[in-house]
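This report refers to the structure that appears directly beneath it.
For chain A:
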Amino acid sequence: MVPTSYYLILSAILFGLGVVAFVFKRNVITIFMSIELMLNAVNLAFVAFSQARHQSDGQVFVLFVIVVAAAEAAVGLGIIILTARNRQSLNVERVDLLKL
Partner candidate 1 sequence: MGCAVTAQLAIFFVLATLAVLGALSLIFQRHPIHNALSLIVVMIALAGLYLLMGAEFVAAVQIIVYGGAIMVLFVFVIMLLNAGVEERTNVSKLAGIAGIPLAVALLGFLAAAIARSNESAQAGLQSGTLANTKEISTMLFREFVYPFELTSFLILVAILGAIVLAQREKS
Partner candidate 2 sequence: MISFLSANANLIIILVKIALLLFIVLTVNAYLTWFERKVVAHMQSRWGPHRVGPHGLLQPLADGAKFLLKEDPTPAGVDKFTYFLAPLMALALALTSIAIIPFGPKPLHLFGHDITLGIADLNIGILALFAITALSVYGVALAGWSSNSKYPLLGGLRSSAQMVSYELALTMSVVGVLLLAGSFNLRDIINAQGTHPERGIFGWNVWPQILGFFCFFVAAVAETNRVPFDLPEAESELVAGFHTEYASFKFAMFFIAEYTSMITVSCLCTIMFFGGWLSPFPASWTFTHYLPSVILIPAGLWVIWDGIRYETIFGRIILPGIGTAITAIGAALVVFPAVNEFVQGPFWLLAKIFVFLFVYVWMRGTLPRFRYDQLMAFGWKLLLPVSIANVVITAFAILKWGAR
């Protein structure tokens, strides 16, 4: 059996890498993807705990997280497309004025 702490450490590493990608990348789509990576890391922690305690609550919550991530991705990408069309650039440093 794989100890639960291994899964939790992996989840922490993935979350940390997600934060690093969020801070250091310039492309707004890549930043969005790093948010998804962070959500995935949290999902892993949920499932690990659900397995450790023999309850399915964690897995049900993972389903909710996935659904919310899907809704967020849909609307967020819509916003990104509009912003990219207005500013002609996907570089997040160019989106620094409230008015064009």
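Selection rule: all candidates are chains of the complex that A comes from, given by their letters.
Basically, a contact is a pair of C-beta atoms (placed from the backbone, for glycine too) under 8 Å apart; a residue touches a chain by one contact, two chains touch by 3 or more; residues count from 1.
Remember, it's a predicted structure, so these values are computed and weren't measured experimentally.
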item: Touch-positive candidate for chain A in this complex, from 1 or 2; value: 1
item: Residues of chain A defined as touching candidate 1 within the complex; value: 1-10, 12-14, 16-18, 20-21, 24-27, 29-30, 32-34, 36-37, 40, 43-44, 47-54, 56-57, 59-60, 62-64, 66-75, 77-82, 84, 90-91
